[in-house]
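The complex appears here without one of its protein chains, the remainder shown in place.
Right after this comes chain A.
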Amino acid sequence: MSAYRPPHISAHEITPESVFLDRRTFLAATAGGLLAAAGTPAFAAPLDAAPGRYVLDEALTPEKDVTGYNNFYEFGTGKGDPAANSGAFEPEPWSVAVGGLVAKPKTFGLEELLAFPLEERIYRMRCVEAWSMVIPWIGFPLASLLDRVEPLGDAKYVAFETVVRPRQMPGQSGFFQPLPWPYVEGLRLDEARHPLTILSVGVYGKTLPNQNGAPVRLVVPWKYGFKGIKSIVRITLTDKEPPSTWNVSAPQEYGFYANVNPEVDHPRWSQASENRIGEGGFFGANRRPTLPFNGYGEEVAGLYAGMDLRVNY
């Protein structure tokens, strides 16, 4: 383990919440004014949650970076695109259809998802592009949702699917579309049931902003960020390994497992170290060594006993 040096983020560098919310109101208003006209913003509303079981003792990444530096190609491929282009997205009403190899298939409305006992969990997030954040998610274990639908004995995997709404998601329309839609992801059932795996409905004490995957997204902290599929509309239990979008698009670069692993490089860059976003600024050395399983090895390494993680990257 490397010695951890807390960063020095002075208070003035953090965007005041009022300014932050003003910007969002502005985005919503320019996006057609539907949400603003309704009187209540449909996202980033305060959300209460109990302190969770997993709370990391590292400095949080500033909220402006967590909500302003995102990969969500449905809204564009630039890091600022999701925040800039997601104003027209309507995360309410919403439902998630859970089915496949289950005894009790069920469609969960957003109210039902928010009714699960919510916890705040502070997790590391390691992007496959060699940068990382520390994020206070609000959510509940995916296992609690799976328990409700009672997976059958032959269910081995869980498949996830993002919404397709070309009119609200500019990356899904037009001449250049970077990925095939819908974005899909998958986990092995034991990974999906692991207590660290959560469905997140909020961040930084509020419901999820659109650019972070409103209204519900997956968070699997020991895997690269692209496994954390956003704006989920469908969850299907299957007996075959489900496709995952980046694996389909570049199989030699992105595996199905995508566990954070400093020993296995991406073909085009090293995964040995990472840039912690929001720290160090321009001249500070904000590069730190990447930890196996993103530092969650104690909890999850057992899931992969006997597997060659160089082959199953």
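Keep this in mind: a residue touches a chain if its C-beta (ideal position, glycine included) is under 8 Å from a C-beta of that chain, and two chains touch if they have at least 3 such contacts; residues count from 1.
One rule holds in what follows: contacts and distances are computed from a predicted model.
**Q** The hidden chain: which UniProt name fits, "YCII-related domain-containing protein", "Branched-chain amino acid ABC transporter permease", "Glycine cleavage system H protein" or "Protein-methionine-sulfoxide reductase heme-binding subunit MsrQ"?
**A** In UniProt, the chain that is not shown appears as "Protein-methionine-sulfoxide reductase heme-binding subunit MsrQ".
**Q** With the full complex in mind, choose from A:72, A:89, A:108 or A:131 the residue touching the hidden chain.
**A** Reading the full complex, the residue touching the unseen chain is A:131.
**Q** Can you list, in ascending order, the chain A residues touching the missing chain?
**A** 13, 64-65, 68-69, 73, 77, 79-80, 129, 131, 175-176, 178-179, 249-250, 265, 267-270, 272-273, 275, 277, 281-283, 285, 287
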